[in-house]
Each structure stands twice: as C-alpha cells, then as structure tokens.
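Some notes on the structure that comes next.
Yeah, one chain of the complex is gone here, protein chain that is, but the others are all in their spots.
Chain naming follows the written order as A and B, and within any one chain the residues start at number 1.
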Amino acid sequence: MAKKLRIEGLSYRYALGGRNVLDGADLDVEAGEKILLAGGSGSGKSTLLKVISPATMPRGTVSGRVLIDGTDVNSIPRAEIISKVSYVAQNPETQIVVDTVYGELAFSCENTGISGVEIRRRIAWTATYFGIESLLKRRISELSGGQKQIVSLAAAIMLKPEILLLDEPTTYLDPVAAVRFLDLVDSINRDFGTTVIVAEHRISEFAGRFDRVVKVENGKVTDIETDFCGGATDVFYDKVFSLNGKNKNESAPTVMVRNLAFRYDRNGQNVLDGVDLLIPKGSVFALLGGNGCGKTTFLRCLTGELKPQQGKIKIDGKLSAMTQNPLSMFIEETVRKDLRFFLKRKGATGKEADEKIREIAKKLELTDSVLDSHVLDLSGGEVERAAIAKLILAGADVMLFDEPTKGLDDTAKKRLAELMRTLSGEGITSVFVTHDINFTLAAADCAGVLSGGTIL
Amino acid sequence: MHRFRNYHPITKLAFFAVIFAISMFTENPAVRGMSLVGAVTALAAGGTPLKRLLKYIGGGIVSVLLIGVMNCFIAHDGKTILFDLLRRHITLEAFYYGLSAGVMIVGVAMWCVFITDETDTEDLVMTLGKVLPFVSVVITVTLRYIPEIIKKFRETLSAQKMLGIFESKGYFKRALIISKVFMSVTERSVENAMDMASTMKARGYGLVRRASARHKKWRESDTDLLLVTAFCAAFIAVGEKTGDFGFAYYPSPAFVKFGLYAIPMIVACALLFLLPAGQVIDWRIRWQKSFESKA
Partner (left out) sequence: MAERNTLKRIIAYLAVALIIPAMIVTFAVYLPKKAFMPVAVGIAFVAVAAFMLCFERGADNAAKAVLAAVFTALSVAGRVLFAATPGFKPVFAMTIFAGAYLGGETGFMVGAFSALLSNFFFGQGGWTIFQMFTWGLIGLVAGLLGPILRKHTAILCTVGFFAGPMFSLVIDVWSTVWIFGKFSWSSYLVTAMNALPFTIMYAVSNVFFLLILARPMRRTMNRITVKYGLLHQKRRLDRR
C-alpha cells in the first residue's frame, strides 16, 4: 500500500535566496502517524512543511516529488489538495484572516463552496469538540494567544484534512497553553486518524508525545532517536528555587517595592496584595508565575502606567520597558536611521550620534548588515537586541521585559541571556517576566514567583 | 440586547429607509415632530444613559434654534417682517420654517444614533456575504485589522513617549513623530498583509465562488414588520399626495387643508415612529417577567 505522504528527493530554493534550503530531502509518512520535525532555526523545517502542498508553496524553484497516497501533489486538483492537507502557520497574526471566531472557522469551507448549512453544522461540531462554543461569537482581537492558536487549529480541521501540518505552533504560547494545545493535536490524531507533522524546536519537552522524531539538517531529513523524556523539570525547579530569595539582603537596591497593592475595580479583588521586592543594582531578576497572576499588572505598576492604590515604589535611576513586540520600538525603516533620528531628537549632533551607534553596536554585536537592513527583515532575536540597544541609548538603568523569549529560537534566547549577563556587569539591571525556565536559568541571578498577589 | 437589533438586516434597512424618507420628504411640522418624538423615545427606551440623552436633547434644541436663525438670512418670504437687513426682509415665517427644518434634522440625527446602536458590522457582513462574497471578505479582513492597527499604533507611540522623544516641543515635531509612528504601523501592516494573502490562498481563497456561512434566519417577525412598514408608508404617501394634511409656511404658517385623509395618515405616522420604542418596551417587560418567574 502506498504511503500516506512520500517526499522523494525534494530540493527547494527561495526566489530571492541563494542556496538550496532543501537539498534532496526524503521522507515517508504512514497514515495516522504523528511526527515531530526538529531542526534549528533556518534549517528549513518550515520550508519543508510549506513545500508539501502546492497551495502553500512560496515562490521559488523546486525539484523532486511529493506524493500523497501515491499521487503526485501537482496532479491533484487545487480544491482537493486544500481539503487534504491543512497547514497552520506559526504566527496567528497572519494565520487568522477573519474578524470573528465564527467567521474564521467558516473561512476555508466557504472558499471551497461547501453549502452554508453544512458549514454551520461543521462549525457546531468542531466548536463542541474543541470546547470553544463560548468563543464563537467573540472577535479575534479579544482572544488570548492560546485561544487564537486553538481557533487556528479548529479552523484547520474544518475541512477534515487527512494531513495536518503545524509550523512551530507553541512558539507564542506559555507552557500550560502549549500542553493544552498539543493535547488537542493528540486527540485529533487519535479520533480522526489524521496524519500530523509538527515542526518544533522545543524537542526535549515534547518528543515523548510523537511516534517518530525526524530532523532537518543541511537540506536533508533524517530520523533521530531521542532519549529525552519528561521529569527533568524537577531539577529545573530546584535550580530556580536556589535563585529565589537571593535578593533579600540588599542595602542599596535599584528597585525597591514596599507593600504594593493594586486592584482594577473599586469593588474587585486585589490583583497585587502587599508586594515587597528588592532588586540589587546590576542584577538580572526573573519573575515567574502562572497565567493571570498579575505579572503584567506588576510591570505596569513599575513603569507608572498604573497607579497603585497602596504602597511605595522607589527606583534608583531611569527605568525603561521593552514593548511586548520589540518592533514597536522603531519608527524608522532601519535600525541605524532610527537610532540616529532618536539621538538627534535627544540633542546629539550627527557625528556624536554615529559615534554612539558604533559603540553600542559593537557592544551588542549588531553587525552593519543588521543596522542597515529594513527592521521588518530582521529576525526576532536581532530586533530584540537592537531594541535593547535603543533602551540603553535612552539611558536606561533598569530594563523591563514582558516575555522576552516569545517567538525566539534557542540560539537567540541564548544570546539574549548572555547579553543580559554582560549588561548586568556594567550595572544595568534587567527585570523580566517569563514562563521559560531554561531561559531563567541561563539569564537570571535572582528570581521570584508572583503568587497570591505577593512576590515570594 | 434590544429587541430591534435582532431583526434581519434587510428588515432593518427597509424600516430605516422608510423612516428617513418620510422624515425628510415631508414638510409637515406635525410629522416631523412625531419623527423626533419617536426617535427620542426609542433612544430612551433602548437604555441610552440619561446623561447622554440629555446631552442629545440639549444639543438638539441648540441646533433647531441655530437652523431657525440661519434660515432667516436665506429665505425672505413671509408676511411678518421683523426687520430689514441689507435691503432684504427678515421674516418670522422664515424663522418658523427654519425651526421646522431643524426639528427634522435633529430627528433624523437621533434616528441615526438609534441605527448606530442597533446595527453592527455583522449585519453588513451577513448581507453582503450573499450578494458579493468576495467583497464581504475584504470587509471582514478589514475588521480584523482595525483593532490590530489601533493596538500597534498605541504601543509604538507609548514606546516613543517612554523613550522621551515625545516631549512637547512644538506641534510640528509631535505631528512628525505621530506620522512616523503611523507610517511604521502602515509598513508593518502592509507586510503582514502579504503573509496573510498567502495563508488565504493556501486556504483556498479565490478557487470558486464563495459560500457564506454567516447568516441570519428570516423570521415571521421580519415579514410582519416589513408588512406594517409597507402599509404605513403607503398610507403616508397617499396622504401626502391628496394633500389632506397639507401645510404651508408662507405667507403665514398654517394647515392648507385638514381633510378626511389626515386621520389615517397621523395614525400611520405615529405607529411607524413609535414602533421601535414600543418594541423595546415590550421586550423589556417580557424580560422582566421572565426573571420574575425564575425567582
């Protein structure tokens, strides 16, 4: 019997890219198999997922064959291939097209001309299956990141695909939401026999859920054995605990918070309820805590965006916060132009500005090509570093980050951690809120957990 | 929440078109007045906060007077001459005509507020989805982008404020920053759009003529309302034609004729204009009863 999906000697090169991203890749997938596609960033795992279906193939040159049930994909009519293979892009911002959840679920089916009655029936069943009936009438802009990703998945299932391709679906999710999402993927695979391929860089955490792990490297696909399994988090938490409380005995802290309380509603509950916190100068402080525990509220109190009803905040030096999307820091087309404009507005002459930019670029390892490319062409890690450069030029002594690792790959995370450590050596304090235990271990020298309205 | 909101978009469109047409085409101050009263009661019954309502009414009175005065300088007919300005008569009748026009304008404006409260973008998407499926996609995508763009703009602007380059040093410099922020948001959105276009294509957009899943059932109540509206409109149209309820402003304001046909016409107007308010009140009573029965 023919394989569900067979990739034979697939090579692919982007229209503007010089090299072959895929170079003779082979892969056989059985029906109902669940595969984890590993590989570093830029290894071509996203490209592989996109090239499988002609409907998602970006502009470029391709050779080799992709067969579904023994038929070449290029000989399958477009309408059919769309309902056979569903691809979910990494970023819900571009994956979700329509303004309401209901419309989003309907979108693909509407495109293939399925009747309105049938679509409504499918929406009802799908929403029930995913447990998202309560979201149906909501607008996409009101949803959380986790909810958006689940809506994307539900929308992908609406056409009853045989093969489901997910491109780094957990990048923008916190661990709890990521697990919930993968549980849903598991049940789709089990209940409908859908073949699933997930591209992911967090292999260690998720490998145990999959039938097989394959790796994309040098344009080829190889099977790899993984001996990773869960359970290691205990060790992580032990290490994190050891970071906890290191900041208690500090005589001259940069950030001092005393008995801080905040509530959004006059009659509501206190979100923050007596927070005490000392952060020593030049340290890297990680703030952990579950969803909705008030981490972001706390940051907004620190920046002065929210006025707490009780308590005192004292900050020694200038505090600057990174925006949730670091791109929002820039208003010019390239980093260099932006920094120049910024410094000039701050009163520097052109020469001084250039000098300062050269200095900071050297320190933060921003190459000329990073400085001079369009900001929208930079990778997530590069934008983040450039944004930090801007914060430092603005004279920040304390930098606040809200989920700085969201959307970053492992290499970028590592570099960010190193950068925070370097800056801490120069007396610049970093405070970040995160779910990422690994990153906390790599970057932070003290940590706290926000729970029950206080930081412990 | 309101009863009126639940009508089919086409029913709503037809109803409001008739309301508009009648309010705007009649010169009869009685009909115009009824329209205004209907709009205000509809707003009040619809749960508009008192403060907002009073603001509307206050603004309405000012506008009515203003238009009244303005008309004095434009129209110079009428027999009661108040005084002469630049060799033109300023007449009381022209003032009256202006007042009456003001009542109409304020009435229509109030109806507009009511419409805006009672319709939303979903109505638009549902209606267009059947006729122009691709255009309706453009609208839904637009609606998806609007909040995103507003969020991005606010985030970017507040970041610039935080970085300290937005301290007010002249309007032009601030405007420059704001427009730079707007431009960067534009760039990001346009780029984002291209990615979105490729996901749309991947999801089969443009392959065949689209179906439309977002819809609203046509219910008996829709038919009922349409019939009532049509009957009332017909009565009023005939009434206007016969001139039994005619009104003239010049040379002095008076009913030209008050014929037999005036009565059904008044009834039809009252019915039509007070219908939305009545509907909402009826719905509120049921709502109340339903809760009481539970308790």
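Everything that follows uses one rule, which is that contacts are C-beta pairs under 8 Å (C-beta built on N, C-alpha and C of every residue); 3 or more make two chains touch, one makes a residue touch a chain.
What you are looking at is a predicted structure, and each value in this text was computed from that prediction instead of being measured.
**Student:** Can you list the shown chains that the absent chain is in touch with?
**Tutor:** Every shown chain touched by the left-out chain: A, B.
**Student:** Considering the whole complex, which of B:Thr119, B:Ser158 or B:Ser221 touches the chain not shown?
**Tutor:** B:Thr119
**Student:** For the chain left off this view, which of B:Leu82, B:Ala109 or B:Val238 is in contact with it?
**Tutor:** Touches the omitted chain: B:Ala109.
**Student:** Out of B:Val62, B:Leu85 or B:Met183, point to the residue that touches the absent chain in the complete complex.
**Tutor:** Of the candidates B:Val62, B:Leu85 or B:Met183, B:Met183 is in touch with the missing chain.
**Student:** May I ask which residue of B:Thr142, B:Ser252 or B:Gln288 touches the chain that does not appear here?
**Tutor:** If we include the chain that is not displayed, B:Thr142 is the one touching it.
**Student:** Which positions on chain A touch the chain that was left off?
**Tutor:** Counting only chain A, the missing chain is touched by 15-16, 59, 333, 374.
**Student:** Even though one chain is hidden, which residues of chain B still touch it in the full complex?
**Tutor:** Within chain B, the residues touching the omitted chain are 20-21, 24-25, 27, 67, 70-71, 73-75, 97, 101, 105, 108-109, 112-113, 115-116, 119-121, 124, 132-135, 137-139, 141-146, 148-150, 153-154, 175-176, 179-180, 182-183, 185-187, 189-194, 196-198, 200-201, 205-206.
Going forward, only the chains that are shown with their structure count from here on.
**Student:** Taking each chain's centre as the mean of its CA atoms, how far is chain A from chain B in angstrom?
**Tutor:** 43
**Student:** Within their complex, state which residues of chain A touch chain B.
**Tutor:** Those in contact with chain B are residues 53, 55-56, 58, 78-79, 82-83, 87, 89, 91, 93-100, 102-103, 106-116, 119-120, 123, 139-141, 303, 320-321, 323-325, 327-333, 342, 345-346, 376, 390-391, 394.
**Student:** Please name which positions on chain B make contact with chain A in the complex.
**Tutor:** Those in contact with chain A are residues 121-122, 125, 133, 137, 140-141, 143-144, 147-148, 151-152, 155-156, 158-160, 162-165, 173, 177, 180-181, 183-184, 187-188, 191-192, 195-196, 198-215.
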